[in-house]
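Only one protein chain is missing; all other protein chains are in place.
And now, chain A:
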Amino acid sequence: MPEIKVTPLGAGQDVGRSCILVSIAGKNVMLDCGMHMGYNDDRRFPDFSYITQNGRLTDFLDCVIISHFHLDHCGALPYFSEMVGYDGPIYMTHPTKAICPILLEDYRKITVDKKGETNFFTSQMIKDCMKKVVAVHLHQTVQVDEELEIKAYYAGHVLGAAMFQIKVGCESVVYTGDYNMTPDRHLGAAWIDKCRPDLLITESTYATTIRDSKRCRERDFLKKVHETVERGGKVLIPVFALGRAQELCILLETFWERMNLKAPIYFSTGLTEKANHYYKLFITWTNQKIRKTFVQRNMFEFKHIKAFDRAFADNPGPMVVFATPGMLHAGQSLQIFRKWAGNEKNMVIMPGYCVQGTVGHKILSGQRKLEMEGRQILEVKMQVEYMSFSAHADAKGIMQLIRQAEPRNVLLVHGEAKKMEFLKQKIEQEFHVNCYMPANGETTTIFTNPSIPVDISLGLLKRETAIDAKKPKLMHGTLIMKDNSFRLVSPEQALKELGLAEHQLRFTCRVHIQDPRKEHETVLRVYNHLKGVLKDYSVQHLPDGSITVESILIQATAHLEDQGTKVLLVSWTYQDEELGSYLTSLLKKGLPQSTS
């Protein structure tokens, strides 16, 4: 039985280090190649030795697919391709291909330059790795080789995020990567057609959460910022450079535009400028509003948002500043925070999750006095707000995607085991499909039932299918399996091709009927009976005293010894076997008593 094998090397019952191996119809595909934020040792990268102990990976993998540019989905790519060694194609969408190297370079800098690690990939390796990348468009079917094809669908989440359909013959797998079913200020919602894959591999970050509408959060956010600015306070928004930052920028930019506000908005430079440039370019990947209005004005050409300079932090008057990093643990955002923390007119808004131990986490949990380096005590008088802008699908969203795609099996990755358990149960209960949630290194095997295409000659098809195509119909033909292809041809042609002579097979059966009347009367009775029963068939009474039903011949003779018994001779060819056996069983039941 054909099967699909799935082995997560990372992201199995876990978040981070996404890396999933899929074997489908003899093809091996690796989905995502990410790193884990939580580890600094070997565990941060997937264990590629699982794939092969010796020999190059290229021989084992047909292709690698990267769903989007987040490091937990692409962080291990240079390590994998350059240090472990892989020369096959790597597929990603255009925006991902553009932004991915920026992030990888940034990641490299932090690990090598700041933390001083050695034995890490170099800038040149990132460049070499990116040379192996093949960019794909949305809904473009890419033939990896003769049998394997992939196709990208829009996934929301971040710019360029995509879901991928991997198809070999009739078997297919859809991998969602991270996706978002509710649109936000700069991206649309994930969408997939009813592709009915054999397996859907979906993320399940929010498996047990149903989220509130986004509008409340946005409104709250804008109101808070607006109020603070009106009072003359300063607003600090610590963000990570890509993704949410752009969403919040758009949100504030449009709000400033609408409300005619004059207070300046700054964005700390660096990564972001380069990334914003790509956001401007990839308009087709954004949401409806931006796509419709970019002819007049590209929404990423910010009018109100300017580059930040360190000196601006001391300027008087209200302002809004986006600064990196997002958890207030270092860098510019922390510097600005220290400057502004003392004034109760100011405000800091944390738009995302903060890891324990960071300044962000401390102030969010209500700490008002912070000990900074050098025994310095910083008193936090400014207002602290938390606002969650997350771009993963919630439980309802996941269910909605499953409903859209109608898969035959579902496999959960990228989530916590306990939460997956709940979702798994729900999916099985509501869609009646099998759901799997393998841990890292655990292989799940799914048996498929692919349909096999067979060529049929047009002549045979036309001859065999009646006009009324709705009813299922039995079809006669000869299946020729030759040179890896299946053909259904008419028996005559098959005989010709194979050079065989035709043999006729005919079944003949005698049925005894108790009937004292004359032969021709019996025949008439039988004729009337059959005509009554077999309404859909042509029943004919021939002048020579025999009856034909389609091509089946029925003749009646009197029994030699017992004149009261008539012998009905039923004869049919092999092709009419179905009808013939039905007819004999019918006749064996005898004739109805009164056939008037």
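We adopt the following convention: a contact is a pair of C-beta atoms (placed from the backbone, for glycine too) under 8 Å apart; a residue touches a chain by one contact, two chains touch by 3 or more; residues count from 1.
Everything below uses one rule, namely that contacts and distances are computed from a predicted model.
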Chain excluded from display, named as in UniProt, from "Integrator complex subunit 4", "GNB1L protein", "Sodium/potassium-transporting ATPase subunit alpha" or "Proteasome subunit beta": "Integrator complex subunit 4"
Identified contact with the non-displayed chain, of A:289, A:512, A:531 or A:559: A:289
Which of A:120, A:302 or A:386 contacts the chain that the document leaves out: A:386
Of A:199, A:359 or A:395, the residue in touch with the unshown chain: A:395
Hidden-chain contact residue, picked from the options A:169, A:183, A:232 or A:331: A:183
Residues in chain A touching the chain absent from view: 182-183, 185, 188-189, 191-194, 208-220, 222-223, 226, 254, 257-260, 287-289, 364-366, 383-386, 395-396, 399-400, 403-404, 419, 422, 425-426, 430, 467-470
